[in-house]
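What follows is a short report on a single structure.
Only one protein chain is missing from this complex, and each of the others stays in its spot.
To keep things simple, chains are lettered A and B as they appear, and every chain counts its residues starting from 1.
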Amino acid sequence: MAVIQATKISKTFYNPSESRAVKTLDDVSFSADKDEFVVLLGPSGCGKSTFLNILAGLTSHDRDGGKVTVHGRTVLAPQPDLIAYMFQDSILYPWRTVIKNVELGLETRAMSRAERRERAFKYLDLVGLRAYADHYPRQISGGMAQRVALCRSLALETEIILMDEPFGALDEQTRATLGSELASICRELKRTVVFVTHSLAEAAFLGDRIAVFSAQPGRIKIDIKNNLPRPRVMGSPEFRNFVDELWLHLQDAKQQAGAAPDRQGSPLGAT
Amino acid sequence: MSAASSSATRTVIAIRLACGVLALLAWDLSLRLGLIDPLFLATPLQTFQALPKTAVASLPHIAVSFLSFFQALALGVGAAVVVGYLVNTSTYASRMFMPIFQAGVTLPKVTLLPVLVLWLGIEKTTIITYGALSAFFPMIVNVAAAMQEVKPNQITLARSLGLSRAAIMRKAVIPAMLPVLASGLFYACNAAMMGVFIVELAVARVGVGAYVHDLAVTFRTPELYAAVVLTSLMTIAINLAIWYAARHLSKWRTVDI
Partner (left out) sequence: MISPAAARAALIVALLAIWELSIYLSGASNILIARPSQIAVAAWNMIVGASSAPDFYLNIGLTIFELVVAYAVAVVIGLSIGTVVANWKVLGDALEPLLLALYALPKVILYPIIVLTAGAGLAGKAFFGVLVGIFVIIFNTSAGLRQIDPNYLRLSDSLGFGPRRRFFSVILPAAAPTVLAGLRLGFGYTLIGVLTAELLTVNSGLGRLIDWASFNFYTPDLFALIFLAIGLGILGNMAFSSLERRWVR
């Protein structure tokens, strides 16, 4: 059963300095089932992050009949009790200690101070950062900061977590470690995850299902089930085959975009 | 390590003490060696002896000055926060207006004093207006800088967590701005005190400035020095308290890695 559903979503950005419209997303329909880990894979600038922001209610979509629903409820604004969002940057508040950052999203809820603290510690334990609870963000590494951001999202205990290239700013090694940590956490905690990335390996490693985006305008070109058994092994032959398959789809998506005349302009509104 | 740092601490304290002793010595010797006429300079001992009497006599003046100072500070800082916030919500307005306010910090506003006296008279209003004008410029420059400290992605994060506008203000905007605002308050406070004392020295009949001026022109030298020492200590205490509070508030920016 679909937990989150998007029907016929389009998004047009207006570039006031050139007074022209750029269609970033065109009629995208998508759904994710309960406890499913779906990856949105695509080249940069294909609109996959914009799409994720629309799912989160952070960005509005075009008013042309398309809509996003969670359990049938229409999403027009952030829904912190249903959806947690994780950004590419950790965005920790530098004036708060690690634990206070994890508690941030819980402070608007009817919880006692002790309950909040307990919940925050539970997730810090999960990523092994209890010892750093009283450190300031300046004092921890980028990988640790992103783990704290993960805790902040998990601590909301929402059914859905949306992740926008959450490991994109990290070095390759940290990225792989955090990826496998995330895979095991998700197996344990049962959450519905929509995960944006442009990394084939990350997509193959994490996703139950992978939606491949094509660019200009952004569309879902193909939706593939990932039948690799878990726990997955990054270098195994099946894994490599699957990555190759994804790569072909991605190349296709790029060629289609390249073949179409570039009348839409850059989605970033190059100036 | 700890031995080295404790010996460094001892050196630091020794240097501070030496500075204090040297200053007192220079003060005392300049009189004993006849470098300065005792009509114009009291010895440290005389000054110290004059302290209690002067403290009592200057109390009403101190009360008047500090009331003016707080009113001027509130007015200047309040105006700077409101105008600074409005001007800096737009990049264009900020680029258009901020150079004027930046220049205002170091332009000699003191020359406006005769005009203020002409318009407002030798009244409390003149003192408060000039004090507020002095506090306004350093504060507004810091309000602008403080607003630069609020990063758009920190607001996006707060929105994604479902924080209300009021909560975003309380949990994201104000904490980010606070260190810079607090150091702005330090400069504004200093400027407002300076402004109040200038007007009092120049034209007023009550207030610390007027009292000190009165003591100076009547050559009641020990009292003069006692009053200046007293006022200096009080103003320094207030300003340093703000300085160290600002430093405490920005602990998260300087914490050791």
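Here, a residue touches a chain if its C-beta (ideal position, glycine included) is under 8 Å from a C-beta of that chain, and two chains touch if they have at least 3 such contacts.
Here the structure is a predicted model, which is why all the values come from computation and not from measurement.
Asker: Based on the whole assembly, the unshown chain contacts which displayed chains?
Answerer: The chain that is not shown is in contact with B.
Asker: Thinking of the whole complex, not just what is shown, which of B:50, B:147, B:180 or B:224 touches the missing chain?
Answerer: Touches the omitted chain: B:224.
Asker: For a quick check of understanding: of B:105, B:174 or B:249, which residue touches the chain that isn't displayed?
Answerer: Among B:105, B:174 or B:249, only B:105 touches the chain that is not shown.
Asker: Of the residues listed, B:50, B:128, B:176 or B:208, which one is in contact with the missing chain?
Answerer: B:208
Asker: Spell out the interface residues on chain B facing the chain that's missing from view.
Answerer: 8, 11-16, 19, 36, 40-41, 92, 95-97, 99-100, 103, 105-115, 117-119, 186, 190, 193-194, 197-198, 201-202, 208-209, 212-213, 215-216, 221, 224-225, 228, 231-232, 235-236, 239-240, 243
The rule is simple: only the chains that are shown with their structure count from here on.
Asker: Just give me the whole-number Å value for how far the CA centre of chain A lies from that of chain B.
Answerer: 49
Asker: State the interface residues of chain A toward chain B in the complex, per the touch definition above.
Answerer: 56, 58, 78-81, 84-85, 87, 89, 91, 93-96, 104-105, 107-108, 136, 138-139, 156
Asker: Contact residues on chain B for chain A in the complex?
Answerer: So the residues of chain B in touch with chain A come to 153-154, 156-157, 159-164, 167, 171-172, 175-176, 178, 252-253, 255-257.
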